[in-house]
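Here the complex is missing a single protein chain, while all its other protein chains stay put.
The chains carry the letters A and B, assigned in the order they are written, with residues numbered from 1 in each.
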Amino acid sequence: MQQRTIPCQYFAPQKIEEALGILFRYGNEIKVIAGGTDLLVQYYDRLYEINHWLDLKNIKELKDIRINKNQMEIGAMVTHTQLEVSEDIKKYFPILGQAAADIGSPQIRNRGTVGGNIVNASPAGDLLAPLMAYDAQFRLLSIQGEKIVTAEEFFIGPKKTILEPAQLLTQIILPLPSERTYGSWIKIGKRKALIIATITLALVVEMAEDHKTVKDVRTCLGSVAPTPIEIKEVKKKMVGKNFNQLDFAELGQIVEDKISPIDDIRGTREYRKDVAKKIMIKALEEIDSACGGGSYINE
Amino acid sequence: MNKLNIELTVNGKKRKVETTTSTRLLDLIRDDLHLTGTKEGCGKGECGACTVIMNSELAASCLVLALQADGADITTIEGIGNDKCLDPVQKAFIETGAVQCGFCTPGMILAAKKLLEENPHPDEEEIKRGISGNLCRCTGYQKIIDAIKLAANRLSSSDSGRGEKDA
Partner (left out) sequence: MPKRYVGKNIYKVDAQDKVTGKAIYPDDIYFDDMLYLKIKRATHPHAYLRRIDTSKAEKLPGVVKIITAADIPQVKNFGLIIKDQPVLVGIGQKMRYMGDALAIVIAESKEAASQAMGLIKVEVDKLEVISDPLRAMEKDAPLIHQDSNILATHYLKKGDIEKGFTQADIIVENEYRTSTLDHVPLQVETGVGIYDEESGVIKLWVATQWLHDTQADIAQSLGLSKEKIRIIQPVIGGAFGKKEDISVHLHLALAAMETKRPVKLTYTREESMIAQSKRHPFIIRMKTGVTNKGYLTACQVEVIGDTGAYASSGLAVVHKGMYHCTGPYNIDNVRGVAYTVYTNNTYCGAMRGFGTTQMAFAYESQMDILSCKLGIDPIQFRLQNAYDIGSTTPNGQRLTYSVGVKETIKEAANIAAWKEGRP
């Protein structure tokens, strides 16, 4: 076939700088590809529309999970399988590993990457709520320089982010939490595998040194808004309190009231609101029993 | 469209192939190498019929560009056993009646094989998780699970592990 006049190209550089140079040169005319698990679905039966590929597979430093002083740095090309099995992730960010384990299927987890999940920015991206709950920051790189942004700043709408065509997402930076940090991850979907979430909840609670008082809370949800969101009101209610003084039902109600999900094929607004409340209560109970925070007062 | 050259290892053999930027690994395997045991059931990662083992990991070949497989090591169903020497997993599938229309079978067997490599004694839940990326519309899965259990038992009781002797 000769219908395409421009020569098609495929780049798989080994160095980030090289990749950034290519990206700068081609701008909108090139597609960055990581695992391809989102891209090849989006371009099913019309891959011919893409003339230039920039494959990040050979850039070794993007595949590392490493601890650097008081933070963890996860390379954008780290796969869901890597997240699932990493001992460091299990230790410091357990619910991120659990969320990764809930993605798709072995085939998808082996190829799909954290960077792809983030840049694809689906409201139902499973890693997004946990990342937000762990105060993730994203390192964006272009030949013009580096920019570090928070998850809140990065996501601006369904499948919309502030990433510019010449930028790569290279790293996810997570501050190492204190030992007194507990998390709960709940994904609701129609089946256990290969399912896009109807609703997800990532709840991370940090206790004070007395192991009783709540020091910090992040309540993040996916699939209930155009982007992953945090329910900040929960924090106000919880911080400074003893865990056994908390009214879980009330906190669940806050979550239900503060979200405004839509009806779609995966679930109705009403269903999502109802379930949000219930999974919030369940998550609080899980954390309660994990940290031994005392008895429930709402029983 | 211009052709690009890649080199990959398929079922232990080095292959040099011309391909394009819009060719999927699945197309390369089927249309160019004519290894048609790898099937397409959805083209979107949902069914697992296109499963191959790529660099020691299960992959849906419908979601991989052929170019991404440059330098890769690929195993397809044709690479794990043949009429003369069936893999124990293949054998177990035949014996338990885990094969009906057979369209899911190649992918399912590769998933099972990979699972047993990583976890030689999987329990039922682990088996289900191991094959969760592979749909079967005929069997209802039970016999597939039985087949994997049978293969696991035989593999752990036979010394060599591979190259099943008894029937």
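Here, a residue touches a chain if its C-beta (ideal position, glycine included) is under 8 Å from a C-beta of that chain, and two chains touch if they have at least 3 such contacts.
Remember, it's a predicted structure, so these values are computed and weren't measured experimentally.
J.: If the full complex is used, which shown chains touch the chain that is missing here?
T.: A, B
J.: Looking at B:47, B:66 or B:115, which makes contact with the chain not pictured?
T.: Of all options in B:47, B:66 or B:115, contact with the hidden chain holds for B:47.
J.: Kindly state which of the options B:109, B:131 or B:145 is in contact with the chain not pictured.
T.: Reading the full complex, the residue touching the unseen chain is B:109.
J.: To test your reading of the contact rule: which positions on chain B touch the chain that is missing from view?
T.: Its contact residues with the unshown chain are 22, 30-31, 34-44, 47, 49, 76-78, 81-83, 86, 90-91, 93-95, 97, 99-106, 109, 135-138.
J.: In the complete complex, which positions of chain A touch the hidden chain?
T.: 1-3, 44-46, 48
Keep in mind that, in the parts below, only the chains that are shown with their structure count from here on.
J.: Report the inter-chain centroid distance for chain A and chain B in whole angstrom, where each centroid is the mean of the CA atoms.
T.: 30
J.: Residues of chain A touching chain B in their complex?
T.: For chain A paired with chain B, touching residues are 1-4, 7-10, 12, 33, 35-37, 40-41, 44-45, 47-48, 50-53, 55, 57, 81, 104-108, 110-111, 192-194.
J.: What part of chain B is in contact with chain A in the complex they form?
T.: 1-2, 4, 20-24, 43-46, 48, 51, 57-60, 62-65, 67-68, 70, 111, 114, 129-130, 132-134
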